[in-house]
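Of the protein chains in this complex, one is absent; all others appear in place.
In this document, chain identifiers A, B and C correspond to the written order of the chains, with residue numbering beginning at 1 in each.
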Amino acid sequence: MIDILYFAWVRERIGIPREAVETQAATVAELVGELRAREERYAAAFSDLSALRVALDQDLADFDAPLAGVREVAFFPPMTGG
Amino acid sequence: MIDILYFAWVRERIGIPREAVETQAATVAELVGELRAREERYAAAFSDLSALRVALDQDLADFDAPLAGVREVAFFPPMTGG
Amino acid sequence: MAVRVQPGPFDMGEEANAFAAAQTGGMGAIVTFTGVVRDVAGGLEAMEIEHYPGMTERALERIEAQARERWALGDVLILHRHGRMRPDEMIMMVATSARHRGDAFEAAEFLMDYLKSRAPFWKKEHTAQGAGWVAARDEDEDALSRW
Partner (left out) sequence: MAVRVQPGPFDMGEEANAFAAAQTGGMGAIVTFTGVVRDVAGGLEAMEIEHYPGMTERALERIEAQARERWALGDVLILHRHGRMRPDEMIMMVATSARHRGDAFEAAEFLMDYLKSRAPFWKKEHTAQGAGWVAARDEDEDALSRW
């Protein structure tokens, strides 16, 4: 089981802030592929990966990063703090 | 008559903060020459012009600047504020 | 060293004075940056800031650590609000102290550049016409390239 968190418009588009999923995905990109295949709202949220960022266990990562050992994956748009 | 002001170690070396002098000097450099010729304490204060700055009527100027129309000349070391 | 993430307002002057009072060791320079909610287009009712609890503090502490590696700093403060705020309210501030002003200025700019693009905060603008997420600016991403 892996926890997936969504923030900002990714959260709004998918409709939930977090969920736990069972996955065999080896990389973030594979996990995104599984999520996209679920429902239209996921497909919409993940339609353009260049508009998204990902964090693995609360560290920024790339979409080709491996998921082995990861407990928490977060998807969100580019950050706009400050 | 022209007012001459001295600041920081220039003031201390010459021994007075200001004085009014009668001068026909055409430039700052000529005025410095007249002052140097007066007394040893002036010669000491003006021995190294590269260690001095000059302001004419409260604006920074060069030593070759003309004195025509100037009412206040100030001599001081490089500034160290902030 | 302090990283604080909080929903409520802060008093910039009190924070600056407390930061200054805590300095030791001849810190001759103190720089503060404060970010204020701007009503850019007119009609902004509220700015809402979402963040990623846990990762936010981690990211800010990492950014602070990077600044400390690069510049000779005395102390660093990073304070960022989340939740709703109105135009002209203060969103966040950073403060740096150093023996020399160059270090304090550069570190504060570095902290801001990294905070803008690498700390998990997202801004949403609420107007009478509706609400929308603020898009990331290319300039903010580009600003990182200078460090």
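By our rule, a residue touches a chain if its C-beta (ideal position, glycine included) is under 8 Å from a C-beta of that chain, and two chains touch if they have at least 3 such contacts.
Here the structure is a predicted model, which is why all the values come from computation and not from measurement.
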Omitted chain - touching chains that are shown: B, C
Omitted-chain contact residue, chosen from C:28, C:43, C:83 or C:132: C:28
Touch list for subunit B against the chain that is not drawn: 5, 7-9, 11, 55, 58-60, 74, 76-82
Residue numbers in subunit C that touch the chain omitted from display: 11-17, 20, 23, 26-40, 88, 90, 99, 101-102, 104-105, 108-109, 112, 143
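FYI, only the chains that are shown with their structure count from here on.
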Geometric centre distance via CA averages, subunit B-subunit A, whole Å: 72
Distance between the centres, which are taken as Cα means, of subunit C and subunit A, whole angstrom: 26
Set of subunit B residues in contact with two or more other chains: none
